[in-house]
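All protein chains but one are shown at their positions in the complex.
== chain A ==
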């Protein structure tokens, strides 16, 4: 439990071509991840209620792209989108990537991240609250399940990311 102080520095603008390339590179991973999570944690859809068809924009500020999620169990959508052409969304969640990762796993508290202004939300607040509560009811670690998909390399990357987060929160690198 440790909050960063305010938002991480936003990504320096990259050219549209680089952003699109980054999206193409990560898309196969995102598709695989979201299918796996949906299959293993199908109960989370009930907590989303009418917001299964809401378009969420999840914006990790340091990355060259944002994430577009539509958690419709009949037609799951999770894709990387270039910052230069963000889609219309019903709700947006913005914060440092590592904080978002910790929030997905309930290693950090969303309300505390909101109080500290590390996390910003806009659009339909009920949609955000439902997504938060749905993810919070998942047992285990979505991040670790994702890492497991990629074997030892995935687990090593996750461990590295978590060390970075721990160092960042101790050193307040985002102040």
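Keep this in mind: contacts are C-beta pairs under 8 Å (C-beta built on N, C-alpha and C of every residue); 3 or more make two chains touch, one makes a residue touch a chain; residues count from 1.
We adopt the following convention: contacts and distances are computed from a predicted model.
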item	value
Which of "Tryptophan synthase alpha chain", "Biotin transporter", "Iron complex transport system ATP-binding protein" or "Ubiquinone biosynthesis protein UbiU" matches, in UniProt, the chain that is not displayed	"Ubiquinone biosynthesis protein UbiU"
Touching the absent chain when the full complex is considered, from A:72, A:109 or A:145	A:109
Among A:21, A:129 or A:168, the residue in touch with the chain that has been omitted	A:129
Interface residues of chain A (partner: the chain not displayed)	1-3, 6, 47-49, 103, 106-112, 114-117, 120-126, 128-134, 136-139
